[in-house]
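Right, I'll just put the structure down here and ask away after.
Only a part of the assembly is drawn; its chains keep their places, and the rest are absent.
Labels A and B are assigned to the chains in the order they are written; within every chain, residues are numbered from 1.
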Amino acid sequence: MKKILVINPNSNEAVTEGLRECLAPLQLPDRVEIECLTLAEGPFGIESKLDTESVVLPLHRIVTSREDADAFVIACYSDPALALCREATTKPVFGIQESGLFSALQRGARVGVVALSPLSIARHLPYIRALGLESRLAAERPLNLSVEQSEQAAAYPRIETIASTLVEQDMADTILMGCAGMARHCEQLENTLGIPVTEPTRAAVTQALGAVLLQH
Amino acid sequence: MKKILVINPNSNEAVTEGLRECLAPLQLPDRVEIECLTLAEGPFGIESKLDTESVVLPLHRIVTSREDADAFVIACYSDPALALCREATTKPVFGIQESGLFSALQRGARVGVVALSPLSIARHLPYIRALGLESRLAAERPLNLSVEQSEQAAAYPRIETIASTLVEQDMADTILMGCAGMARHCEQLENTLGIPVTEPTRAAVTQALGAVLLQH
C-alpha cells in the first residue's frame, strides 16, 4: 500500500475538504491512499507573494519528515517550495501548476489559463518562461475573483466567459484552471466549451499515482 | 470498468508482449483495463520516417473505430498520428515521446534522452522544438543500436555509458528512454545513476489512467 500526501499550504480546512472531494475518483483502495493535509502554519489563503514564501520552509519540513509518504503533491498553483523539495528528497514531488500545464498540453496545442487576478498572472509568467513553455501559452486571463469566490457556484458564469474568450480570441484549444479551488466547475465548463479542461491538482495526483504504482 | 488501448504500431508481437510486462504494475483490476494491441499492418520494426508515415492511417482507423476504448496510447517514440488522432476523437490520445518528456521534466530540470541513432535524434529535434521544450533538453545521445538490440540485457552497459555522459557532460538531471523497448533497463539505470529514469510508455499510460479515472 502506497501513500500520496497532498499538502494544502493554506490553513483553510474547507479547501482541504474540497481537495478530498475533487481527488476521490483517483483513490485506489488497496493500492494507493491519497491523504490530504492542511498546513496548520500556513496563511488562511495564499494570495500574495509573501504568502507564497511564508509556506516554503514549512512545506520543506513536511516533505523531509513524513517518512510514510511515497510521493508528494503541493496543492498551490504557485508551486511553492517545489525545486527545494526536489533537492531535499529522492521521492517524487509534484507541483500543480507544472503538472497542470503539462497535462493540459497533452490534450491540446495551446493552453489558456483561467487565473484569479492580474497579480497572479504576473507571478506565473516568469515561471512559465523558466519551464520553457512560453510558446505554448495561448494566454492567461484573470477572473478578478478571490480564491473563495472562485470556488462558489456563483462564479461559474464568469469562469465560462473568461474561458470562452481564451478560446475565441486567444486561440486556446485546451483550458487549465489556474487555482486549486475551481474543480467543481470543470465538468460543466468542458461540456459547454467542447474542449478539454484540466484541473491542476488532479493532474499532479495523476503523475503521483503513476510514480508510486511503479516504485519498486 | 474503463479501457486504455495501447497500440504497438509495429507488427512484432514480441514487442507488444514486452509492453504488457512493462505496464503490468499500472493495471487496475475492476477499475481500468490496459489492453496492448499489435498493429497487424505495421512494419516489423519502425526505424525510418517511411515506417513512421506508413502507420499513420492504420492508427487513425483504430482510434476512430475501437468504441470500447476510453483512451489511447500510441506506443512509438515518434508519436505517429498523434495530432491527427486528437482531431479525430474527443477521447484522450497520448504519445509516448510527448508524455515521456513531460513526465521526465517533472522529476528534474534538464532531460537527457537515450536515443537509438543519430537519425532518430534528427527526427526528434524539430518535434521537441514544436513542443516548445528545446530549452529543457540537456541533449539526446545515440546508442547506435537497433530497436531489437536495445531491448536485450547485453545493451545495458552501453545504455549506462550514454546516460552517464548525458549527466556528466550535458548536465542532465533526469533521463528519458528514447524508445518504447528499453523498459527492462530502467530500474538498474536509476539505481546506478541515482537520478530519475523515465520509461515513456509508462508515462503515457499514467496520463491515460488519470484521464479515464476522471471521466464522467
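Note that in this section a contact is a pair of C-beta atoms (placed from the backbone, for glycine too) under 8 Å apart; a residue touches a chain by one contact, two chains touch by 3 or more.
Being a predicted model, the structure only gives us computed values, none of them experimental.
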- Assuming the 2 chains shown are copies of one sequence, what number of copies does the full assembly in this structure comprise? 6
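To be clear about the criterion, only the chains that are shown with their structure count from here on.
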- Query: To bring chain A onto chain B by a C-alpha fit, how many degrees must it turn, rounded to the nearest 5?
  - Reply: 180
- How big is the gap, in whole Å, between where the Cα atoms of chain A centre and where those of chain B centre? 25
- Within their complex, chain A touches chain B through residues 25-26, 28, 31, 83, 86, 90, 92, 94, 98-99, 102-103, 105-109, 131-136, 187, 194, 196, 202-203, 205-207, 209-211, 213-214, 216
